[in-house]
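Every protein chain except one is present and positioned as in the full complex.
Letters A, B, C, D and E name the chains as they come in the text, with residue numbers starting at 1 for each one.
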Amino acid sequence: MSGEERTIVGPPAGRDQPRFAGFRTFAKLPRRQDVERCDIAVLGAPFDSASSFRPGGRFGPAAVREASMLLRVHNHALGVSPYAVAQVVDAGDAPASPVVPELGFAAIEAAAAELTREGARVVGIGGDHSVTLPLLRAADAARGPLGVVHFDAHTDTDDAAYGSRYTHGTVFRRAVEEELVDPRRAVQIGLRGTRFSDTALEQSAQLGYRQILAQGLDVEAAIATIREVVSGPTYVSIDIDVLDPAFGGLSSTPEIGGLTTRELLALLHGLAAPGIEIVAGDVVEVTPPYDPAGLGALAGANLAFELISLIALQR
Amino acid sequence: MSGEERTIVGPPAGRDQPRFAGFRTFAKLPRRQDVERCDIAVLGAPFDSASSFRPGGRFGPAAVREASMLLRVHNHALGVSPYAVAQVVDAGDAPASPVVPELGFAAIEAAAAELTREGARVVGIGGDHSVTLPLLRAADAARGPLGVVHFDAHTDTDDAAYGSRYTHGTVFRRAVEEELVDPRRAVQIGLRGTRFSDTALEQSAQLGYRQILAQGLDVEAAIATIREVVSGPTYVSIDIDVLDPAFGGLSSTPEIGGLTTRELLALLHGLAAPGIEIVAGDVVEVTPPYDPAGLGALAGANLAFELISLIALQR
Amino acid sequence: MSGEERTIVGPPAGRDQPRFAGFRTFAKLPRRQDVERCDIAVLGAPFDSASSFRPGGRFGPAAVREASMLLRVHNHALGVSPYAVAQVVDAGDAPASPVVPELGFAAIEAAAAELTREGARVVGIGGDHSVTLPLLRAADAARGPLGVVHFDAHTDTDDAAYGSRYTHGTVFRRAVEEELVDPRRAVQIGLRGTRFSDTALEQSAQLGYRQILAQGLDVEAAIATIREVVSGPTYVSIDIDVLDPAFGGLSSTPEIGGLTTRELLALLHGLAAPGIEIVAGDVVEVTPPYDPAGLGALAGANLAFELISLIALQR
Amino acid sequence: MSGEERTIVGPPAGRDQPRFAGFRTFAKLPRRQDVERCDIAVLGAPFDSASSFRPGGRFGPAAVREASMLLRVHNHALGVSPYAVAQVVDAGDAPASPVVPELGFAAIEAAAAELTREGARVVGIGGDHSVTLPLLRAADAARGPLGVVHFDAHTDTDDAAYGSRYTHGTVFRRAVEEELVDPRRAVQIGLRGTRFSDTALEQSAQLGYRQILAQGLDVEAAIATIREVVSGPTYVSIDIDVLDPAFGGLSSTPEIGGLTTRELLALLHGLAAPGIEIVAGDVVEVTPPYDPAGLGALAGANLAFELISLIALQR
Amino acid sequence: MSGEERTIVGPPAGRDQPRFAGFRTFAKLPRRQDVERCDIAVLGAPFDSASSFRPGGRFGPAAVREASMLLRVHNHALGVSPYAVAQVVDAGDAPASPVVPELGFAAIEAAAAELTREGARVVGIGGDHSVTLPLLRAADAARGPLGVVHFDAHTDTDDAAYGSRYTHGTVFRRAVEEELVDPRRAVQIGLRGTRFSDTALEQSAQLGYRQILAQGLDVEAAIATIREVVSGPTYVSIDIDVLDPAFGGLSSTPEIGGLTTRELLALLHGLAAPGIEIVAGDVVEVTPPYDPAGLGALAGANLAFELISLIALQR
Partner (left out) sequence: MSGEERTIVGPPAGRDQPRFAGFRTFAKLPRRQDVERCDIAVLGAPFDSASSFRPGGRFGPAAVREASMLLRVHNHALGVSPYAVAQVVDAGDAPASPVVPELGFAAIEAAAAELTREGARVVGIGGDHSVTLPLLRAADAARGPLGVVHFDAHTDTDDAAYGSRYTHGTVFRRAVEEELVDPRRAVQIGLRGTRFSDTALEQSAQLGYRQILAQGLDVEAAIATIREVVSGPTYVSIDIDVLDPAFGGLSSTPEIGGLTTRELLALLHGLAAPGIEIVAGDVVEVTPPYDPAGLGALAGANLAFELISLIALQR
């Protein structure tokens, strides 16, 4: 992100247009094609055909955009107005096939890679968690293995499921195998729930991930651990089910006993640290058909704004 | 609408982009600012502060756009592919104040008038039925009083309510008083429900409106009546509550005993007649918070497509 | 209902109070205790502990009252403004025990009997269909066996279920046995759905009920049959599931293939006939927890208004 | 289906068990493994990864089974108590991979083929409409090309979509190409809605399908056409979206202007004709997350019961 | 509130009437017109036409009354049975025009002022937060500027929005300007969320409000602050969105990261302090159409009961 003189196009002022009116780009930001260049790009990854239980995440980007109408422009906790210091755009949705997963992944990777080549940092909006793999591939091309801060109820380090090695439950194993992620610089936070076996957690730890469980979570200690483990170019992946279902953690596989939004916001604010350079991230698993009060979409929109703010803060 | 050579921009092919992906312009049509000129413009009128019962119509345009993702491009019954023969655009939402109704009406009129001046025919998406008045004013400026085909459970010819002469229940009285509508060329179809007094229907008839009740409706006879009464430049206003609540007639003031979607589609197809020139129209009162299955939004999107098709057919 | 001079208290004028404001008595009518006497009384029977499948009908009266806020005062089809020609009141809810059915029935009968003794004709709002039995007992005391027009998907003439002879499926057998109903003057309309045996319909016919099936229903023919069979003092019982689930027939045991609201309204209007004296009636089985769009409550409120209108018309 | 002496196991009597209690096999029928042999088998096909719009059909079988608790045992219109004349079972769900469509199809075909080999006629419960292809393959093995009665808003005869030739929109083209279906003995009923091009309907007709549109549908004429066209071993496929969304036609791609349940029931009853031998069928596209009132599931359960009844009637 | 001998009319005993039965006055309390005088009055303010995002608050009073059926009569934490020590009534709804905001405000002020003149302390039920201004005007007439305890996600101290100086976002600026509130005795609690600018919080602080943010909230410290700042005649305004959306904070503009109900109850119990005299209060922004589980209404009913209890405790 260079510092040359240029005009930044932000959302229309609330005074000009009621918040409920207008096209549903994320936060009413300009589309990618409406501006010459961009620093940060929101990219929809409407793909849910690698989910093992409830589908519907394909409508996550639309729901998050709708909920983003409620967002304002200033992040008080982080002290930044991201749209004022960076050109943020909505790059639309990757045209991901729902029927042929490999085509779906390729479309997401291509869309993210193009934005990355243009100099943008991509904040992906899923879609089920499998979309993180193509997003990581795109983010990673020029940066070497990335650190990861992975908020989730699940480790997502299974080897395969239902005949496929590419599902929403295998992405963080594949990411290590493909050397997209440096697991020594990676933390998984919010883990909980029933497990497929007594070694499920260990398998992830053996890959190298540091683990922080939801039960007994101490926010300050967790931030300290993150800052200790994670450094350098980093990817932040937020599975909405890191949140308790009460707070909108209504993913394809929700788990009780999760985090509150206050805890998650505090953890994210803790990522504003000198050694951590967020190069991309995502908010995934918002699953609108199972979210009657729109809590997941509302949380998702706010969490995307936090990621954008963290990236903008680095400028 | 002239016939000179020019390129028409339609929606992206379904092959290029899954229907659930992409920005939510109506039917994925280009925005007004994305093309040089337009023949037909969809305009959101997200205003519901003149509704007497259930609010929420301000989210009607967004819900109709979301449902329009399901629309394809060809109208079989009318034999027309409207986006191929006319430049149809989504002109976004008029920035209507929800707090100061007169400002709201002014914003809607201004947005519609600008499109009309550019040569476009406007299909408005409400919002409560009060938005028809500014839309009529804009449509009418250059055309003299218009004929009207008004689909509704209610006559909307009250004089005033709750201290205002401008509500969703007074619009067709005001339209006559302002000489926007020629009531001798106007039909109201689908009337039913309890009434405020035994003269409620008469008051509307005294203004000049021909009336067709829902109870005992005969589709063929109704089409004959419409064609007999209506002629010349005509405005078509569809209050979603002309439909039975079962079929999505979940307006701010729903009434049982309404039309089926098959009946309403047949009536609309009957408007494709030599003497009727549709210069503008609207679909109003889709009220998403009271529409858990999205039936009103789905019907609204299809009805807007029928209006667009009817206008395109005239080219 | 005598004809002496007296003041009738109706709902407040819509001009004085928005329809969404104010206490939720039925149609904003006065409570029983607010006026000296009454001609027609709406009585809630919030009892659902004799339902064989979905409970929730205990909240039917509250939901019908809430939906009745949408009702206006004039019945156009019947040509009557009932609150102007009769003192109509909301008599509140019978305090029916949900745990001890016999106490529940007794409370309903007592409340209805008291109103009947005061000269009022009672329009009951259920509650599951078992509440019709105590309502019939109260209506019947002074009038001998009544004719019945029974709108329902089911005959409700089982002998017993789940250890009880008093359930929502046995009420029209008990009513014959208790000589509350004269089955030679009784019609059941809207019957359909799967049956417990191949003789289910016959058993009801053997009790004497004339039967009109939903499949192949002809409204005019049905009215003719009703007028042929039914005469004298008559009870009209409307199980909301006579309507198709699409139109709000979301009772404790809904059945597909039901009537439309237009058909049901037409049938009810056909009851305005010289030989039929409606002495009481009910609308039952509105089951709010299974009615996300409120269609059953809206239909229920309108149907109660039709019953009130029919009774008022007889004055 | 042989006629030897044997005991048939039906559902428990309603007297023994309240309808809301007990395991959720279809209509509380025995599971396949609970009886020695079976004549008719309900088979869940919980697969929705070939749907082009709304997913969620994978929960269709569970929702249909839940709604089937309301079913009783006798079909009055057809005059048959199917569980008394045929051993009907619930064969559970095919373990269809949601991530690898080809594995999903194979699992469905294998499960249906095994039942067919055992002499059972299979009534499949989808799942999106793509599941009809493996069900047809299984049904067809020993019978040669089948006649088809196909109830649907769509022809489902596209060639490909989103990179795949096997989607819920291509199944009836593939079925002809694979010679599973004899299109000269095939009818499509209920077609309507916007189209991808002006030749969409023709393409299906060119494959040989006779077509009956929803708009202007005449039930008696449609039955006559079906009986004229269809004969011999026949497959009946019911896409729930042949119904209007109001009546539960809430598939992955719903269309307004559809059939009522009364119309569809009458059409199905018309299939009880000498020349038509129903060898298998399905009810597909029930999509629970988009069906807040459960109308699609309720219709689906009843429609499956009608298919079972039609097959039982042939014994 | 005088101490003379008189009979207090409370709700009917639960033994006499099931909680789900009976008219929906708040907590089944008598209406204003049913008793001679009153000490505490619940007043509905069903007005939502000054809301900037989601409307629907006009149905807040009805939803809160419905949820209040679950309330019992004794407040254990505060040690008071308010209906036994004070005559509490439900004064119904102010007849607020939804179309002409100034008429709406006038109606609310008039209704509250009349109750205040009669000696009652008013607990208002919104409606959007703009209703607090007329409620404050009525409460303030005889008492001079009031202290304020303001629970909210937002400061509501904007100057204007959408062409109006009187919206749900400007009320606490207007209240200072009109000298209804003494900002030196005023605290705002629960502030959070994105902001329109980096000075949004400061603008409110410059008006004089003490501010307590949701993030990092310490209940004991907050109570200490309140007791330090607030004294004398005090108004307590509870915007339901002080609660996290998870706990029912589903206002017209919900914000994640909010308070739990346990925290809010503890804070309210902290208001039972010698120096704080609560003269009136409100619970606003309950927005039923966006509250599918009724959490906001349930919380609202309980919070209103807490306000009533606090006032009753002062007697």
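Just so we're on the same page, a residue touches a chain if its C-beta (ideal position, glycine included) is under 8 Å from a C-beta of that chain, and two chains touch if they have at least 3 such contacts.
Predicted, not measured: the structure shown is a model, and the values here were computed from it.
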Residue of A:60, A:104, A:183 or A:245 in touch with the missing chain, whole complex considered: A:245
Hey, which of D:96, D:186 or D:280 is the one touching the hidden chain? D:96
Out of A:37, A:165, A:195 or A:315, only one touches the absent chain, namely A:195
Kindly state which of the options A:99, A:133, A:189 or A:214 is in contact with the chain not pictured. A:214
Hey, which chain D residues sit against the chain that's not shown? 16-18, 20-25, 31, 44, 46, 58-59, 61-62, 65-66, 90, 92-98
On chain A, residues whose C-beta touches the chain left out of the figure: 52-54, 161-162, 193-198, 200-201, 214-215, 244-246, 250, 253-254, 256-258, 290-293
For chain E, residues in touch with the removed chain: 14-15, 18-20, 69-77, 79, 81, 244, 246-248, 260-262, 265-266, 292-295, 298-299, 302, 305
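Here is the rule we go by: only the chains that are shown with their structure count from here on.
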Any chance you could name the chains that touch chain B and chain C both? D, E
Shared touching partners of chain D and chain E are A, B, C
Centre-of-Cα separation between chain D and chain B, whole angstrom: 38
Separation of mean Cα positions, chain B and chain A [Å, integer]: 40
Set of chain D residues in contact with two or more other chains: 52, 54, 161-162, 244, 246, 290, 292-293
